[in-house]
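Below is one structure. I have some questions about it.
A single protein chain has been omitted from the complex, and every remaining protein chain is retained in its original position.
Read from first to last, the chains carry the letters A and B; within each, the first residue is number 1.
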Amino acid sequence: MFLRLALWCALAMACGAAAAQSPPISPNGVRTLSPPGAIKVEGTWSLGARAGDLIFVAGMQGVDPATNKLVPDPEGRIRQAFLNIRLIAQSEGATLQDCVRLTIYVSDLAKVAPLVDKVQAELWGKGPYPPRTMFEAKRLFDDDIIEIDSVFYARRKQ
Amino acid sequence: MFLRLALWCALAMACGAAAAQSPPISPNGVRTLSPPGAIKVEGTWSLGARAGDLIFVAGMQGVDPATNKLVPDPEGRIRQAFLNIRLIAQSEGATLQDCVRLTIYVSDLAKVAPLVDKVQAELWGKGPYPPRTMFEAKRLFDDDIIEIDSVFYARRKQ
Partner (left out) sequence: MFLRLALWCALAMACGAAAAQSPPISPNGVRTLSPPGAIKVEGTWSLGARAGDLIFVAGMQGVDPATNKLVPDPEGRIRQAFLNIRLIAQSEGATLQDCVRLTIYVSDLAKVAPLVDKVQAELWGKGPYPPRTMFEAKRLFDDDIIEIDSVFYARRKQ
């Protein structure tokens, strides 16, 4: 009897711990994403969300997760933004090749677009590359040079 | 024979009426949304569309549906934009927690972003919050301070 109670307590505690750690689920089954190793979120947004077979990733800047600061040099910062996106996508089973949409906001097309092409060629290899839109915004958070919005596709596990 | 014709006529009229009232459906089953109580649309766009399990909402400004005018004070206008979005989402069975993506266009990040955070905290409660991108556009319709683009997820009824 005591053993049974002890087992039940252990089970309840385990379930409680699991519930506390598992990601929040919306009424319709949207799962909020916060994979280990990702940048910290401050404010009223989340890194990403899975809904059905789609993974929506928040606008990403080139913040280094180790320091929570923007990477200083432009090319490194652009690479970091893509790496931050990739970490979130991979946590849901999506590769960069499973990206279905990139919207890239930049401070200066002439300066930043060539670096974006260079970094994408490095990360995606010989392609194919995802559909993309890139344009100059008037201003980004932190007067940054780039922010990248993305959507990925990866079948959810049944 | 006469009865048959009469029945056919009644059926045809009923179908015609149903077609006129029911929302338009595209060749592939996209349903255009125009729920009661929503703002009026002028021009070549619609408030929203459902396709499969996704609900796409048009860029929303802080227009009061009662007056069809922008709410005067900034915080109230931002709240109204979110309420306009929520009305469309809820008409398809989606809550704010089922939002999978917010793209927020603002006139001035320094002035508007803190108000967005405040209003979202109020409307979403303790979260989780959807993935978000926010940046300054050069100009919005009506020289407005905010416009919000959104996507929601809610399984369609079988």
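Brief remarks on what is shown
Definition applied: a residue touches a chain if its C-beta (ideal position, glycine included) is under 8 Å from a C-beta of that chain, and two chains touch if they have at least 3 such contacts.
Because the structure is a prediction, the values reported are computed rather than measured.
Touch with the hidden chain on the side of chain A covers residues 52-54, 93-95, 97-103, 109, 113, 116-117, 120-121, 124, 127-138, 151, 153-155.
The missing chain lies against chain B, touching residues 24, 26-30, 32, 43-49, 51-52, 54, 56-59, 103, 105, 137-141, 147, 149, 151.
As a convention for this text, only the chains that are shown with their structure count from here on.
Rotation angle for the C-alpha superposition of chain A on chain B: 125 degrees, rounded in steps of 5.
Inter-chain centre distance (chain A to chain B, centres taken as mean C-alpha positions): 26 Å.
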